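For this depiction, one protein chain was excluded, whereas all remaining protein chains were kept in their positions.
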Amino acid sequence: MKKIRVGILGATGMVGQQFVSLLQDHPWFEITALAASEKSAGKPYVEAVQWVQSEPLPEAVADLPVREARPGLPCEVVFSGLDASAAESIERAFADAGYAVISNARNYRMHPKVPLLVPEVNPNHIELIRRQQEGHPKRGFIVTNPNCSTTGLVLGVLPLWRRFGIRRMLVTTLQAVSGAGFPGLPAMQMLGNVLPHIRGEAEKIQTEPRKLFGSLEGDRVRAAEIQIGAQCNRVPVLNGHLISVSLELRQQATLDAVRETLRQFVSPLAEWNLPSAPPQPVRFVEDPFAPQPARDLMADGGMTVTVGQLAPCPVLDYRLVILVHNTIRGAAGGAILNAEWLHVNGYL
Amino acid sequence: MKKIRVGILGATGMVGQQFVSLLQDHPWFEITALAASEKSAGKPYVEAVQWVQSEPLPEAVADLPVREARPGLPCEVVFSGLDASAAESIERAFADAGYAVISNARNYRMHPKVPLLVPEVNPNHIELIRRQQEGHPKRGFIVTNPNCSTTGLVLGVLPLWRRFGIRRMLVTTLQAVSGAGFPGLPAMQMLGNVLPHIRGEAEKIQTEPRKLFGSLEGDRVRAAEIQIGAQCNRVPVLNGHLISVSLELRQQATLDAVRETLRQFVSPLAEWNLPSAPPQPVRFVEDPFAPQPARDLMADGGMTVTVGQLAPCPVLDYRLVILVHNTIRGAAGGAILNAEWLHVNGYL
Amino acid sequence: MKKIRVGILGATGMVGQQFVSLLQDHPWFEITALAASEKSAGKPYVEAVQWVQSEPLPEAVADLPVREARPGLPCEVVFSGLDASAAESIERAFADAGYAVISNARNYRMHPKVPLLVPEVNPNHIELIRRQQEGHPKRGFIVTNPNCSTTGLVLGVLPLWRRFGIRRMLVTTLQAVSGAGFPGLPAMQMLGNVLPHIRGEAEKIQTEPRKLFGSLEGDRVRAAEIQIGAQCNRVPVLNGHLISVSLELRQQATLDAVRETLRQFVSPLAEWNLPSAPPQPVRFVEDPFAPQPARDLMADGGMTVTVGQLAPCPVLDYRLVILVHNTIRGAAGGAILNAEWLHVNGYL
Partner (left out) sequence: MKKIRVGILGATGMVGQQFVSLLQDHPWFEITALAASEKSAGKPYVEAVQWVQSEPLPEAVADLPVREARPGLPCEVVFSGLDASAAESIERAFADAGYAVISNARNYRMHPKVPLLVPEVNPNHIELIRRQQEGHPKRGFIVTNPNCSTTGLVLGVLPLWRRFGIRRMLVTTLQAVSGAGFPGLPAMQMLGNVLPHIRGEAEKIQTEPRKLFGSLEGDRVRAAEIQIGAQCNRVPVLNGHLISVSLELRQQATLDAVRETLRQFVSPLAEWNLPSAPPQPVRFVEDPFAPQPARDLMADGGMTVTVGQLAPCPVLDYRLVILVHNTIRGAAGGAILNAEWLHVNGYL
């Protein structure tokens, strides 16, 4: 089988590097283009990048020339790890030029024609793509994945959402520093400290799930009726966001029923054999001290969220804690899974 | 003025050391007795203790002999930093022998005759002491301060409780490692990690405020009607618990009214000039990244809680974040303030 | 090929767990016995152990019963991760009973009949085993690996030792907390702090290399003439010891010659194809900020040491910095490599 040629926009940044790491040896995709800012363009990747992943830079891409981020790249699909400041115009340009743009940036997430996609959650939202393609002979499009915390949240509660419905959720996050990119936060602020605010984050967590859990009606997504309140903290952890949730179900359920629903959940994508889709996207644990970033983060290569601390809540119905790998499932890995889902559905 | 002679039970432990630190140069109290376990008894304090405070061991107590923790100590008041396992019988013995026992241990907090005291919150609960003294000619008694997180929580929301009433609170804590004592948690578990559970902590946070906010009716405290749900995390921070709160008021209030209520709150103890009572026990801040353990912890010597991140909550009414110094206001400092309040009310 | 049955002594401890992790799927060895203290004996391993590795407990051993650590285990070889307090008598008992004891404990390292072995450094020292076997019909024996820092040090300078000789070395270590075992060091001491002393460590670093670099003369090892001074620090890093070295060569050498000697060094074990032996046990790097625990630790699965910061020294001849994975190459992984070397030499 011939691999699909993919390019990476923002290839020298943190998310771009994660794309490079996760796409090496991918069975379906092959990196054929790396693009970054003008000042990197022209250099071999190994010279343009300040590599900050824990595994070494893959040799296959070390000598790939870095190109400018504009249409003309030798590939059909582009993964975008661009900053929000650059993503808006560049992603639009690639879509207009006929590329499939699989973006991790926030810019188009809430656009009514753009799927905000977690394939286990809202697989059919990819039909929105047709609205983007209407009247465009080149048939390019943009698909986005949510904010890293949103991804963890919607996946972690997905079994309960499906079975019982959820009316309200109160969320407090403990987020890792890698979520702020590189260089990101100063060591002087984070050593032995917590920052009780992350700019724009609570708003995303309060908004994006309504689209993700929304129903596709005709050619638009109708937002789900769910109230979410969030407060976000940055903690001195390298990778792995913890999300503490208290939720109110639509339909009453016993603690046992909630526990079994979480425990028995299997991936709705199981039959598709997507390379990056974990068989159990929600891993339910009962160890009294789980989930922990240091112990549970790499389950299924970082693509599974771990849920623990299930308990009745004296205010709403139940509490639980979700752990998500913010740079894998919550960013590059989530985008790659999106591309896989698009591929088996004939969009790439 | 002659100083009141005080002893410290559990003087070699973490809380005991904090008592020693905070009581040096106290204008009303003078340490005249240090007591610890049998294996320490007989040694000078400097040899018995593994001192882990950041300031040096006060010279005035370095050579005090450590005694066994049983009645007969040369003092009128004892501060107890005993572990819960030892506190129950020892504190009882001291009270029976006529000592005023100012305890930080959890054992008697919920006992109907024992005040669970934060003087700014429930100053009149000290009248319960009379019930302990009834029929006891020696007139000893026990007074306790709450769990460190509870103290931060009730102080931080006190202005809102008084003005508007609070019906429900959802709480998520980010607690420092010093709260687990010494040696406490292994470095291998805490470096770059979060533990999403603290044994027994959520239960205390859910229960103790009901007594603290309760009303004294005749000779008993009637628990306040307030629902609290809590989930507790240990984070790699040395000192300072952050408490993320979402709350529902009894009486509707605008964001402006809530802000002004927090900002203008002054200590109900102001007129008493207690040495350890801060003029503003609640410090309201509007910096978008406050409160932080690294920046805000030592306000008023660690006796003030800092409140920030005030925002409307889409689920309950408002959110805010409280920072409390867990080993000062939340432990030894809180107990010392209790003793000061008892003293000006004639109980010592 | 039938696998050799191996047991693990001290299987529930930190080093024991590392043995379990590294031996799963080993091509030559199969875990058939797990032994620990009396209080664990009788339980399935999964219940007896507090698993603190980052990867999950291997299923193949989860239900193995934990046995008492005394001869009679169903295996031919035992790996010992015992504490020094227990190792002396237990290891002796196993050797007397005919087992090959591959020990990570310090007790027998300097014993004149016991090889202190790093196969790349002193492969022929295994001949000492014959002295242990003399007159013992059961032919059991003990082989030890050095202290974790010593292992890093002797491997890192091995190319220079071989080519130019080394007369003197001054060593300062920055050691990770995992080296102190579990629970090991309190978080309260290590968060944002350095401890400038590790009990007994400097002595080991100053002594063990003399035996490792020593020459086998007849049936004894003649200690190498090399002077070593060491000062050891514990730093808030999870895994990975950094060793800062200044050294004086016996034979003068240019910086270029030193660099090339380090760069071109290949494993003297290369032809043997030992499963755990890295092709380049010394990885020489010239990045100005290498080696770092966070970036370079897992080279060759943690069995390679990384050497960087090569520079002339104004006092002795040259400086360099070595990074060693303390719990893999410096402990369990080193012991397993020792067993592999013994096996291809017919000792198992």
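For clarity, chains are labelled A, B and C in written order, and residue numbers in each chain start from 1.
Quick note on the criterion: a residue touches a chain if its C-beta (ideal position, glycine included) is under 8 Å from a C-beta of that chain, and two chains touch if they have at least 3 such contacts.
Everything numeric in this text was worked out from a predicted model, so none of it was measured.
Of the options C:Q24, C:S37, C:Q53 or C:Q206, the residue whose C-beta touches the omitted chain is C:Q206. From the options C:S246, C:S276 or C:N338, the residue with contact to the chain not on display is C:S246.
Between the chain not shown and the residues C:I4, C:A257, C:C313 or C:V344, the one that touches is C:C313. Screening C:V237, C:A253, C:V305 or C:I336 against the full complex identifies C:V237 as the residue touching the chain left out. The chain not displayed touches chain C at residues 168-170, 172, 174, 189, 192-197, 199, 202, 206, 227-229, 231, 233, 235-238, 242, 244, 246, 288-295, 308-309, 311, 313-316, 319, 321. Within chain A, the residues in touch with the undisplayed chain are 52, 177-178, 182-192, 236-238.
In the full complex, chain B touches the hidden chain at residues 54-55, 191-192, 294-295, 298.
By definition in this document, only the chains that are shown with their structure count from here on.
The most distant chain from chain C is B, comparing centres defined as mean Cα coordinates. One inter-chain figure worth recording: chain A and chain C are separated by 41 Å, centre to centre, where each centre is the mean of the chain's CA atoms. A separation of 42 Å divides the Cα centre of chain A from that of chain B. Between chain B and chain C the centroid-to-centroid distance comes to 48 Å (mean Cα coordinates, whole Å). Multi-chain contact residues of chain A (touching two or more other chains): 192, 294-295.
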